[in-house]
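First up is the structure itself, then whatever we jot down about it.
A single protein chain has been omitted; all remaining protein chains appear in their positions.
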């Protein structure tokens, strides 16, 4: 068998997500998109641009501003046999449909004794960094991970941006996908044939021996940058991309921590009650005796995100803060 | 000065909360209550029974089923100079007004650069235990504690049920009070002159040397029972009632853990992403070197609460589970 | 009877008796449930439909077997009339695994896939968006089914009502909205919950065709439902049916009914849908006392059998606690 390097194509995260959506609609006749301004406007972050022309208004369904209404309608359509992919423009608006997500999507399978599954995919943009201020800069993916009955994905790479969608759509249960707004413009190359990806496992994005850096989504890249700098300073950090925030892949986390004996968690959620606390606690529960130092977190400061750039930056995790936290944990 | 024992009166948690509400309305002319069925019906859990007759329909304001509408209206009324005390019948319905809580109540002070405070009190019933099944058995107080800009209280005792209200109402910022439904019928005696209580500090409800049990709300009593049994078995547990879930009183927690060197957290929230994770992580961050054993959690299983009693019981923290967890942590 | 001949077309003896039997089954079933509640065989919240039976019986008579149904926590009547066996419903009330939701749901969450019964939903208004989605899903698949959503007049104040009606109208979704206007939402009278008390008129705000019907008259309800179903099935979009009715019993088993006068309840009881329809059948000679007696004993036997079935049912093992939160891999 002759081996050829897989063809690589240049793309962006935005285009990768779009490719995943297009593939879903092309391959699965029951799939359709619905959400605010996904059609005629082309998507708030231009993700769905061009798709209305390709698939028509039935399958690229512009909705009114009615988050609870159309997310709930997605739940119903899923139970009726469709495969709805619902876009909640950003997670900032998702509080308006949280009742439908928690009390219906996440719960119906259980309440019905397993008779009805809800195969809905809900996509939302998440994260800060564009000076959108207090009401438009939430990072809620970790918070959503508290809810039993749903899966929570945080694609950080081009491959995941594209490939998680198909896996999610074929999951019989509700899957929430959080796309960090700072990633949409990220460019790179991707295997032209890149397809569905596994959503069950975290991935080591950078192997290392001295400390485990656990992160996901938009923070992955800051963390990898920090790891590169730290390497120059002689600290060999392992970087783990959690990918799925519910359920967490404990095995991969513990394997890393047992090896490095130190952990720093980087998470764009507000510190208190963030998913970083859950990860830290699981490490304590499962790998306490392996730890050589307290676990440390780099999270968002407990303040609604301020508008000015210098204050927004100060509120968010940064490469510098990650480096400082790691140096403290490894004692150098 | 002649000392007299303060007069004690028999009461219930329900009556204690009502006494707190009545006192607020009597002493503060700007205070009023609003919520579903608080007036003519007498309150879903009979807390506000009789208050409509005493204070009239303007101050005991029955609302339609419009959680977002009337919580938002409470926010506006607070900014207009009133002191609204809004009842969201149970936290199960509070998802419908979460946008108002997070994006307005918690955020307006910050967004306005400190010009407008929102002195609203929002009371909700919380918790499982009455076989109300998946949609009516949530424990969300720990989850709410993630939100900067609000305070989250969990009164567990008669004194706190009565006294936290006044303190909350005089707080210039939004305060959420979660009353566990299993406590309403709890009887006991209370100082007839019991009044406002401090909401800044956790309290040691039972001193002990061997292990710190950290808990709040409805779980406090299960934990105290467990501590009593453990004592007979020679394990001397300290029980801390957190009382306020945001902000957490780190000082009291750490003081206890530094003394006992072991901690078990008991929390009715679903395990993953519960407030117990935050507490555990803070202990790791602040008192890691004092720990002689991994921190352990007793939480609710990650399942929507099932209707049948035996399954509901199995899903929730219990005295037995607490005892088992403690025995494991102390290695006996 | 107020109904004019044209709305009571082809009322055969057989059909008349089946309508009467359906109502009687609900009545006697629920009377038994009330009894079983005091015996603590049934727990949690129990909301009786007694007095409102004509609506479920009349509407279900107009549906096809594949039409989808969503109801509220007050859904025993709808469940029975939709064709779920009394045994399965009673076993669900007990929480036994032979119940229609395998016991997980209880009184408020009866589900049944075979009957396309998408549940008792216990969040007021929460069933409306999924109903729109069920209708949309069927329409997108070219199926002739419609979705019927039952809800109380209290739900009309919720934002989800508004969003759902607008979406259904915009999308011409095949949805029949049935508002059971029993004048109270718990203890909140209609004039306290709605500024416009003519509920059916609200439909015009969404350009939805609507009508109001005497919900104590099973024939009038069926006739209206047939008109509505025909309209919807022709693809003309949603239809809104207001049924004016009254609940004879308390809201739930914890309701002192302080908010309404005994005389009002008595006056409405004079319009008992079962007695009224039975009397009328006698007057026009379609049925006789012996028919009623036979029916009563058949129904009594069915109820007794259902209790025996539930009593003989089994408790789901605690080891299954975590079932049905997610769909097992490979099963869907």
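Note that the chains take the letters A, B and C in the order they are written out, and that residue 1 is the start of every chain.
As a convention for this text, a contact is a pair of C-beta atoms (placed from the backbone, for glycine too) under 8 Å apart; a residue touches a chain by one contact, two chains touch by 3 or more.
Values in this document were obtained by computation on a predicted structure and should not be read as measured data.
Novice: Tell me the shown chains the invisible chain touches, ordered by label.
Specialist: The undisplayed chain, in the complete complex, is in contact with A, B, C.
Novice: For the full complex, which residue in B:18, B:109, B:222 or B:262 touches the chain that was left out?
Specialist: If we include the chain that is not displayed, B:109 is the one touching it.
Novice: In the complete assembly, which of A:29, A:64 or A:207 touches the absent chain?
Specialist: Of these options, the touching residue for the absent chain is A:64.
Novice: If the missing chain were put back, which residues of subunit C would it touch?
Specialist: Against the left-out chain, subunit C lists 157-163, 165-166, 169-170, 192-196, 201-202, 204-208.
Novice: Across the whole complex, list the residues on subunit A that are touched by the chain not included here.
Specialist: Residues touching the hidden chain, for subunit A, are 36-37, 39-42, 44, 62, 64-69, 92-93, 96, 130-136, 301-304, 306-311, 314-315.
Novice: Residues of subunit B in contact with the chain that isn't shown?
Specialist: 30, 32, 58, 63-64, 66, 68-82, 84, 99-100, 103-104, 108-117, 119, 148-149, 172-173
The criterion applied here is as follows: only the chains that are shown with their structure count from here on.
Novice: Averaged over CA atoms, how far is the centre of subunit B from the centre of subunit C? Could you give it in whole Å?
Specialist: Roughly 37 Å separates the two chain centres.
Novice: I'd like to verify one number: the distance from the centre of subunit A to the centre of subunit B, where each centre is the average of its C-alpha atoms, in whole angstrom.
Specialist: Subunit A and subunit B have C-alpha centres separated by 31 Å.
Novice: In subunit C, what residues contact two or more other chains?
Specialist: Within subunit C, the residues that touch at least two other chains are 103-105, 109, 121, 123, 126, 159, 325.
Novice: Give me the residues of subunit A that touch two or more other chains.
Specialist: 68, 99, 103, 110-111, 148-149
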